[in-house]
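Note that one protein chain is taken out, while the other chains of the complex remain in position.
Labels run A and B following the written order; every chain starts at residue 1.
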Amino acid sequence: MTLRAFDVSRPVLALVVALLAVMIVLPMGWLLIYAFASKDGQPTLDNFVTLFTDPSFVDPLLATLLLSVSVSGLCCLIAAPMGWLVARTDMPLARTVRTLVMASLVTPPFVGAVAWEMLAAPNSGLLNQLWRLVTGAPADEALFDIYTMEGLIFAIACYTFPYVFILVANALDRMPGELEDASSMLGAGLWATARRITIPLALPTLLAGALVAFLQALNQFGSPAILAIPAGFHTLTTKIWSLFQFPPKPELAAATSLPLLLLTVALLRTQASILGRRGYAVLGAKYGAPRLIRLGAWRWPAVALAMVVLAMPLFLPYAALINTAFSRVSSQILSPETFTLHNVVFTFWQLSSTMPALKNTFLLATATATLGGVLALLIAYIVARQAMVGHRLLAFLATSPLAIPGIVLGVGLFLAYTRPPLTLYGTLWILLIAFITVEMPAAYQQLGSAFHSVHPELEEAGRMLGASRLRTLMDITAPLLRSAAIATWCFVFVGVIRELSAAVILFTSETKVLSVLIFDLKESGDVGAIAVLSLTMVVLTTVVIIIANRIGGPREARVPTRVGA
Amino acid sequence: MQRRSLLTASLLLPLGARVVSAAPAAEPVTTALVEAAKKEGKVTYYTAMDLSVAEPMAKAFEARYPGIKVAVERSGAERVFNRIGQEMASKIHRVDVVNSSDAAHFISWKREGWLAPYLSDEMARDLPAEMVDPDGLFCNQRTHLSTIAYNTKLIAPADAPKGFADLLDPKYAGKMVKGHPGYSGTIMTATQQISRELGWPYFEKLAKQKVLQVQSATEPPKRLEAGERAVAVDGSDYLFWLAKERGAPVELVFAVEGTPQISNPMGIFKSSPNPSAARLMVSWIMSGEGQSFIVNLSGQYPANKQVKVKPGRPALAQIKTFKEDPVAVEKQADQIKAQYAKYFKV
Partner (left out) sequence: MASVELKGLGKRYGDAVAVDNVSLLIGHGQLVCLLGPSGCGKTTTLRLIAGFIEPSAGEIAVGSKVLSTPQRTVPPEGRNMSMIFQSYALWPHMTVAENVAYGLRIRKMDKATIESKLQAILSTTHLEALAERYPGELSGGQQQRVSLARALVVEPETLLLDEPLSNLDANLREEMRFEIRRLHDRYRYTTVYVTHDQSEAMTTADQIAVMNLGRIEQLGTPKEIYDQPRSVFVARFIGGSNILTGKAVDAGHVSVTGATLATTGRALTTGETVSVSIRQHEIAIATAKPAADNLLHAVVSRQVFLGAARDYTAVLDDKTEVRVTAPPIQDIAPGQEVWLRLPAERCRALTGGIEG
């Protein structure tokens, strides 16, 4: 008989809380202190006075609001019909369209922005060149100008609408066909049904999606840095970042971070309250499979429309990247005569940052996905099984980074860890902390919902039969969570590779990651190397995802989805 | 013609200026140094030089001294300055050799006491006195210019600007690209010179010309070559030359008012983790061999008097250049950035 010799729950809880404090509480605390301090450390409100009166701060604030509202609206306009086509109609290739939209999320938005420069810079942009070629327009006329607010809105929307699309499509998937059938039975036509039933039912989800898009645009750093600065304006994120350039003004950066932080928190609360309302509950209920609407003659035009939409985040940018990767000048069209391996050779044989950056990136992505995954798993377990006092606090801490924009987190971590007792700046640890923090909410939520699908009695049954808590976790919980854990791992992995906004504040020369290297190359205009690196990054990421799914794949087939009651 | 500028700058330092200079004794490049450098095995080179020159130069050094890996850490000079400041403040010692296109940075680093003196015997012999800091803490690695340039496909030579004043012509509105003094040392140095010669109102007017604002002085040449803009307000001259020599439709303009001149000093950090490799690298870059490599590859102006200017490039003496004044740049840098941001909004 083994007595409970040592209660591990207290130290574990203490450890997890300490970790989360190191990750979140300390940086945010310093952020607050700095925001309310003058350069020599005296308490003051001057930073906020500057923030709300100096036009060089007010303008970015207004630009950011305009940008976010527009991106949000544009995303809904694209995502809602796309989601409807994919989920509710008999459009051919619906599965492919879905997969491709998901795949477009692997592209870091800042890479997309660079690619769109290649496509839609007013003079050298490939699309503009094509337009002039076709219409014979004069050399200084352009169809598109990516270096404008409109261009920036478009470029960000390209990589934000997938989030809205996924939300809408999933909601429409779950929407009971009976509800629409009932309307049709009462004599309503296709359009009337859509207008009176489908759209109102999907509206809460769309609204939630609009908020997600708003937040993405609000907190995006890479795309504005690449497109807004050449156009001669700042957004809040680029402004915060510019305050870190010499002479650094961390107090002002901290003060500028606060509105971003507060706005994000407020929007998240709004979103939670929208999703918590009746609309979503109806969508979540189990009914029959949805009835697909027949498009008839419109089937292929619908596919064409979907492909045109997919061209924006996917086909066109990758075509431009490939074109640039193998050309001497990005404005040239690739042909046998212009084909060159110059950029490939330069990137892999001359550029001395390539290998360290690749190594750092994949090391950090793997470490973040693994350690962050384990931490999220631990927290999800404690919370789902209410395994110890304080689990509510843990759940709150684990989700709170959602409200912290990457650049704000970067500023906070910088302020917190460039000083004793934990001088982590300059090490990979600070980046690891940043990445784990950024990815924690998503990882925790995914694993948390996975835990909810594993009935606690499954674990208790193991313990009754003599297996320890740990053994039970290994023999029973772990195999059941396998697919969710692998999905989370991949999700975090991709997330780290895409992360720029925190990294750009926290990196040092020795801890440069791929996203920062690409950003550095962008600033010196070396687009050839960017194209090669971006394509390499996407290929490697895809390979890692495939391998991860291979490892976890085969067993899944035989695990039934539901058992017992 | 302003080669004396660097020396002047050093002599005008507020402290130590009139103290008898403590130039270090020139050291030969001994086998012991090479062995020690190889033992260290690597050297980190912070620079603002375009990667197309910096990386091949690093590879040439690696080929000359096998076993020593060079990590090139390139960014805009102002970024490099900021990064080094942050790293030093956090006691992160990584930089071995630093090279900046903003000579004012060396005034600051010298004052902080961060630089280590070094002079190889070849440097002592072949570098003109005005190219070397009296205390031997840094020397000018090379000199380049920030020139106007235009794309000959987009603008006929007759329509091309002759100088800075021409750029205010409405016909160039929306057709120009320029670098940023908050990022690039070349542009910072050039901005100080232009604002001194032409006054800030010039920039105020230029800002209304819908200029495409890029960061690095190395980017306008690339944008010009790609045909994205017809005129580059500024940019590293050697990159315009290289594009032109490659057959790209690029033509340089030496402004009638004068062309900003930029020296690129180089020094070794006291905190260098690889001091021997750092010394070896500096000695090689400043040697006839290293200087020839830079000149042959890029056509920048060498500091070593044994090395001639690249054939086909005009001699510095033939060009009307502005006087370089690092001391003023050091004093005015923050104000220049603020003023610039006020006009150009970023």
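To be clear about the criterion, contacts are C-beta pairs under 8 Å (C-beta built on N, C-alpha and C of every residue); 3 or more make two chains touch, one makes a residue touch a chain.
As the structure is a prediction and not an experimental result, all values here were calculated from the model.
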What are the shown chains that the omitted chain is in contact with?
A
Touching the hidden chain, out of A:304, A:355, A:461 or A:543, is A:461
Touching the hidden chain, out of A:172, A:293, A:480 or A:544, is A:480
Taking the full complex into account, what residues of subunit A touch the chain not shown?
1-4, 455, 457-458, 460-469, 471, 475-476, 479-480, 555, 558-565
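In this text, only the chains that are shown with their structure count from here on.
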With touch defined as at the start, can you tell me which subunit B residues reach subunit A in the complex?
44, 46, 50-52, 55-56, 58-59, 69-76, 78-79, 81-83, 85-87, 89-92, 94-95, 154, 174-175, 182-183, 210-216, 218-219, 222-223, 225-230, 246, 248, 333-334, 341-342, 344-346
Residue positions on subunit A within touch of subunit B in the complex are 56, 59, 121-124, 139-140, 147, 228-234, 242, 244-248, 328-331, 346, 350-353, 356, 418, 423, 425-426, 508-510, 520-521, 523-527, 529
